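All protein chains but one are shown at their positions in the complex.
We call the chains A, B and C, going by the order they appear; numbering starts again at 1 in every chain.
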């Protein structure tokens, strides 16, 4: 009951794609308040392109994540293409050749993703970016493992922390990217990237919990 | 009592200059309603430059008119520079070498001016231009001479007809120049060039009447 | 009025000072502050090329002064013809004794001032012949072509006239080449926003947001139709269908196509417009021998564009291909 078969890639990736597609307008609206209003458009473009590539074939978790990552890298530029591209590629490569994914492997996947994204983008917690979601999510997940919670419960803790992290951006002043133009006026708005990151982690966790065996 | 000494050029030309300088803002305002609002600026620039050239020296009517004309030709471009430049040059050349100006010579001066202006600009009565002032003014002046009115009375008839001509442009639709853009909407506004032409003729006539001997 | 200017009545003076400083290798001032000339003008043995017009149309007119281009330019106030004196001084600055081709646009003020300046030059024994550009199709029906305004087609007239003069041709030959250029050229403009003359301080015509004016002139002269703002492809179609039947251009024709912005339209959009114009010509079997896309003849900060098509023969091709060096048009031979 505490591992995820590598063959569940299709289900899990489709859940992530749907989360972005369904929230595209919402994400653009959030970005519109402090940025240029295209975050949902950018994300939707990349995720939908991946969805089309996926077709009807089954895929491993690792291959699915890697393909999503390389699609984002190839097709959406800006800062989001490389950041989310790197994030998914890093997750995918951390479970390459594994026939099943344990809760420890998933910790490695998240850790690898965070390291690479931080390495590439140079943002830190408090800058009002997707890292304000990702960092507390990973910390909560690792804490859950340290407390020997089940895979599913650890994922639930991760999701809750991701949501809290996303919410924490509301009171932050943006230090990076377009929104930093607004200075104090960026306060009071959720960060678009932090929100998409929460939606992705939440979709991932929900789909994984359903597939645990 | 019915000729004008050629040596009165200074007084007469100064009167014309003042009429333009004092009405510069008004002329621009008129031009603003249907054109680009620069008629007073353009005219003021040329007439003031002539005023500075004139200095304190006396001048003959012919030389004064010719210098004013050449100043306008040299220094203000657009359509007004050549039109008013030609008008004053033509008036000046029609009284060259005359020691005094009779009412007949003045008729020649006006006729010459009208011919050259029409030749150059190609406008006709009814086009909503300065010709709507100049043409009836000359006609009235010639009619007064045919009726053997005095020089002063002929000038008064000319001024009255110039004013009526100017007023007639209010109900016209512009066919030439910038104002033609407005089509029907140019109706209801005095033409700026017709107004400046009236102001010039009026100033000329008033100063001449005062100098008749 | 969001402008980078000093005294609004002195924008032309200030601009000319900067322009002379900005092009020391091409441009020289003359004794007349309203006349600039090519540094090497008058060029010995060459017919002088002169143009002139109101300011606010950068690169026109001074931007086309240069090698194998225009020798001297008379500079007017914003949207206002230069004085007769300025045209006359430009003739003198350009004449090397071989006469002057005055290639200018069909506007009342310019016509009058050139006419007077020619008379002045004739007294000096300078022979001046003129070509009056009238490429703007919507400004009058084809039965009254002599009433049409000159717009961006003037650039091609200068290119052809300048190149012909550079071959050492006679004044008559230069005039006939430039006349042929403009006779084979048709243009149309579309306006999306008005513009503001700095000394006036407010736009002196209006185009409502969401609307466009097809056939507008370079100073906001009225167009043929105000409609809802259409897509670039539809705009291209409307423009091309005003231009092509007028000459008419026909299958097999080789052309120059010049798409110019009116000032504030991003150059990106000019390429979008050009893309469709090229497709439409292609579909009609009309080939583009040489395209020009950019801000070649503007109207202050108006948004909008002009499309110009010129039909070529062998002579025009050779002249269009000639090397040229000016601020507004720099090209290598045959490239």
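Following the convention adopted for this analysis, a contact is a pair of C-beta atoms (placed from the backbone, for glycine too) under 8 Å apart; a residue touches a chain by one contact, two chains touch by 3 or more.
Predicted model, so just to flag it, every value in this text is computed and none were measured.
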| item | value |
| --- | --- |
| Chain not shown, its touching partners among those shown | A, C |
| Listed residues A:9, A:121, A:136 or A:165, member touching the removed chain | A:121 |
| Hidden partner chain, touching residue among C:28, C:140, C:171 or C:229 | C:229 |
| Touch with the omitted chain, as defined above, among C:86, C:303 or C:316 | C:303 |
| Missing-partner contacts on chain C, residue numbers | 2-6, 11, 14-19, 21-26, 55-56, 58-59, 190, 192-193, 207, 209, 212, 229, 231-233, 235, 263-275, 278, 288, 291, 293-295, 298, 300-301, 303-305, 325, 327, 330-332, 335 |
| Contact footprint on chain A, counting only the chain that is left out | 32, 35-38, 41-42, 73-79, 81-83, 85-86, 120-122, 176-178, 180-181, 183 |
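Going forward, only the chains that are shown with their structure count from here on.
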| item | value |
| --- | --- |
| Set of chains whose contacts include both chain C and chain B | none |
| Chain whose Cα centroid lies at the greatest distance from that of chain C | A |
| Gap in Å, rounded to a whole number, between the CA centres of chain C and chain B | 34 |
| Chain centre separation in whole Å, for chain C relative to chain A (CA means) | 56 |
